[in-house]
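Shown here: the complex without one of its protein chains, the others still in place.
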Amino acid sequence: MQVGFIGLGQMGSGMAARLLTSGENIKVFNRTPEKMQALADQGAQAASNLQDFADADVVFTMLADDPAVTSLVLEENGLITQLRPGAVHVSCSTISVALSAQLAAAHAKAGQEYLAAPVFGRPDAAAAGKLFLVLAGKPELITRLQTLFDVIGQRSFVVAEAPEKANLVKLSGNFLIASVIESLGEAMALVEKGGVDRHAYLDLLTSSLFNVPLYKNYGALLADRKFTPPGFAAPLGQKDMRLVLAAAENLDVPLPLASLLRDRFIRLAAEGGATRDWSAVGALAAQDAGLLP
Amino acid sequence: MQVGFIGLGQMGSGMAARLLTSGENIKVFNRTPEKMQALADQGAQAASNLQDFADADVVFTMLADDPAVTSLVLEENGLITQLRPGAVHVSCSTISVALSAQLAAAHAKAGQEYLAAPVFGRPDAAAAGKLFLVLAGKPELITRLQTLFDVIGQRSFVVAEAPEKANLVKLSGNFLIASVIESLGEAMALVEKGGVDRHAYLDLLTSSLFNVPLYKNYGALLADRKFTPPGFAAPLGQKDMRLVLAAAENLDVPLPLASLLRDRFIRLAAEGGATRDWSAVGALAAQDAGLLP
Amino acid sequence: MQVGFIGLGQMGSGMAARLLTSGENIKVFNRTPEKMQALADQGAQAASNLQDFADADVVFTMLADDPAVTSLVLEENGLITQLRPGAVHVSCSTISVALSAQLAAAHAKAGQEYLAAPVFGRPDAAAAGKLFLVLAGKPELITRLQTLFDVIGQRSFVVAEAPEKANLVKLSGNFLIASVIESLGEAMALVEKGGVDRHAYLDLLTSSLFNVPLYKNYGALLADRKFTPPGFAAPLGQKDMRLVLAAAENLDVPLPLASLLRDRFIRLAAEGGATRDWSAVGALAAQDAGLLP
Partner (left out) sequence: MQVGFIGLGQMGSGMAARLLTSGENIKVFNRTPEKMQALADQGAQAASNLQDFADADVVFTMLADDPAVTSLVLEENGLITQLRPGAVHVSCSTISVALSAQLAAAHAKAGQEYLAAPVFGRPDAAAAGKLFLVLAGKPELITRLQTLFDVIGQRSFVVAEAPEKANLVKLSGNFLIASVIESLGEAMALVEKGGVDRHAYLDLLTSSLFNVPLYKNYGALLADRKFTPPGFAAPLGQKDMRLVLAAAENLDVPLPLASLLRDRFIRLAAEGGATRDWSAVGALAAQDAGLLP
């Protein structure tokens, strides 16, 4: 198989490196070409431009947000004009439900295939092939590409045939993670103001009911109040709350907790939090309790 | 040691049965005496009234709420008038921070000792000695009674010397659990309205980031929409939200997510939800999305 | 008629002065006796203690909160032990629904009468006899005392026979006022950040749809950001939100906007806002938008 991978950020470079272990021919591309070098050193081909994907059987994309995907795929001379009929676009980016549906329609019109395959996991999980993949699309496409998904993720879940449903699930998952951050932030502010050490408190929680890496990792960030450098920057979290609420509004689903989180992210932005990890929203509870300077 | 145990509900009867394995003399009491029989059959003494605890070295109490504890301990001819000087009252009930502080002061005035030892876990964990105990009080008391705590719980955590801080931690924990219920309820409503099966969705979550019994158990209740019979009844959850918010207000700590939960519980009560499990608040999101009849 | 008036704070002293114009014998009392002098100079009798109200036909009370009323009326040697059978207690304080019901029962047991008559209006309105009275109690009592109400207020509204319902209405009114403060605070933060002068904005609002003193007065406080000295101190507003939410919880009525307001007041308290006017909660929106230093 001729496999392309576009978008070599923190996540994408790890995923592309994993694909190199699949035994397929891997061709990579990134707008800022320096990032291609490390992968080229490991055996990937470096594409010069999107035309180089004309012979690809499948192209993965892993980009920051809707505008980046729109620009790469749909705008003038975009990927959709370069892929051959029958080629598959596997979109791993965390994008809106609406854009994913739009991509599905556009590729179908161009005689191409489209799968949504957003992922859960941080850059270290990407590099280790330990991501969780959320897949939606035609079953036969998923079967055809399963070996590729297996080198990227520790497990993949097929949620539907309509690709955009994978994006909905992904966004809902980021909402759940943000909820964990908010609830931990409030609980820690409370017990700390009441005189309980917040590290000891976190140890209690994660040694009992909440014995899972997600609570341990975000709990540690909150207990340490260490939000830089960001593992996942606050503006990306804000974008995801915006996207999950937009999807929910389209479906007539009120999400009051997501609304609360949205307001938290906007406030963090107003306070200059753009360079912090998104878990910094969890410190606003401590701030409101008068615990921070 | 002469050990007393008062309050033989779903939780207390399991805890008292575990204490029987400690090798100490165990005397039990319950307002409705029928519940004492099963424990008497296993070797416990059945007390006739509170005077029977005059020789106790330590008395555990496990009651439903503040009024029950106040009535038993502080009102006319209450436990505090029966215990000998130096005896220890170990309060396991989920009560308010304010009442716990009041009990500490009252016992001190009576020359008695007081420990707060609220627990995390459902009745099955109580019966199996698998609870988590949150302890606060004088270190030497905790050391003296550690063997008893060890037959009740799989692990105990000492959080402070001031007893009421254990109650604060316990309440904050119930807030965190309620937050899990709300967030799962909203996320499930969203994906279900978007066309994703909610059981499959739950499996995805609990096979990946949320691989922990708490999410599995509450997630299953929500996915099955099975809220009766209650494991932990909605009015108790409502009480806990009220208590955590009262403690927070006393400490000048705003908790917006707890406020949202409080409103959810009140609404559930208005809809006649008193006999349902507290996880039923998580179904309000589905109701608001038009998913329920 | 022998008329008593207890509680000569900012509101009570104005109301008592108005009663002097009724032609009845007015006897006043205040814990800190200095405040009685001005009224004595205008013709009131100054009581030495509660026993001096033994011959009163009616006694008005205007106190700060539940503990003050409980202490004065219900505790040892309280007013209830001094009033003669048939005497009427008119409670004007903003107190809880529960305490008002308790007072009604206690006075009935003592063979006395009880009316709730909380008021809307600031100290200047009290001094001018321009308050609005919310009355609940037996119709014949209200008729008997109408001439007194007419010198205190510009208008009185009878809402029910059960006295505590007047308190419910009063608390709901303070919730509505706080809602005006919050909504104006958010709207002003928005337009100011968008480049519109907030005084000009307020002028637009209050010259068009919101042409009413309530919006003008609170709007001016917010536009000027002038919150000291307080006309109505933030802790009193916080108390009222607590009382309205407690009443609502007892009635199974969720009030999400009141919950939001409660969190705002708690946050203001955590920031040291106890000496500010309660309208200072409206500035938190500007603070969260990064508009305040």
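A, B and C are the chain letters, set down in written order, and residue numbers restart from 1 in every chain.
Definition applied: contacts are C-beta pairs under 8 Å (C-beta built on N, C-alpha and C of every residue); 3 or more make two chains touch, one makes a residue touch a chain.
These numbers were taken from a predicted model, which means no experiment stands behind them.
In the full complex, the chain left out of view touches A, B, C.
Of the listed positions C:Ala127, C:Ala162 or C:Ala220, the one in contact with the omitted chain in the full complex is C:Ala162. When the omitted chain is restored, the residue from C:Ile26, C:Ala87, C:Ala248 or C:Ala280 that touches it is C:Ala248. For the chain missing from the display, the contacting residue among B:Ile26, B:Leu255 or B:Ala289 is B:Ala289, taking the whole complex into account. When the full complex is taken into account, the listed residue touching the unshown chain is C:Leu176, out of C:Leu176, C:Ala274 or C:Leu292.
In the full complex, the hidden chain is touched by subunit C at residues 97, 120, 132, 134, 155, 157, 159-160, 162, 165, 168-169, 172-173, 175-177, 179-180, 182-184, 186-187, 189-191, 193-196, 200-201, 203-205, 207-214, 244, 247-248, 251-258, 260, 285, 288-290. Taking the complete complex into account, residues 256, 267, 270-272, 288-290 of subunit B touch the chain not shown. By the touch rule set out above, subunit A reaches the unshown chain at residues 242, 248-249, 252-256, 259-260, 262-264, 266-267, 269-270.
Keep this in mind: only the chains that are shown with their structure count from here on.
Chain centroids computed from C-alpha atoms place B closest to the centre of all protein C-alpha atoms shown. Using CA-based centroids throughout, the chain positioned farthest away from subunit C is A.
At the interface between subunit A and subunit C, over half of the residue numbers appear on both sides, which makes the contact a same-residue one.
Rounded to whole angstrom units, the spacing between the C-alpha centres of subunit A and subunit B is 38.
Taking the mean of the C-alpha atoms as each chain's centre, subunit B and subunit C sit 39 Å apart. The residues of subunit C that reach two or more other chains are 256, 267, 270, listed in rising order.
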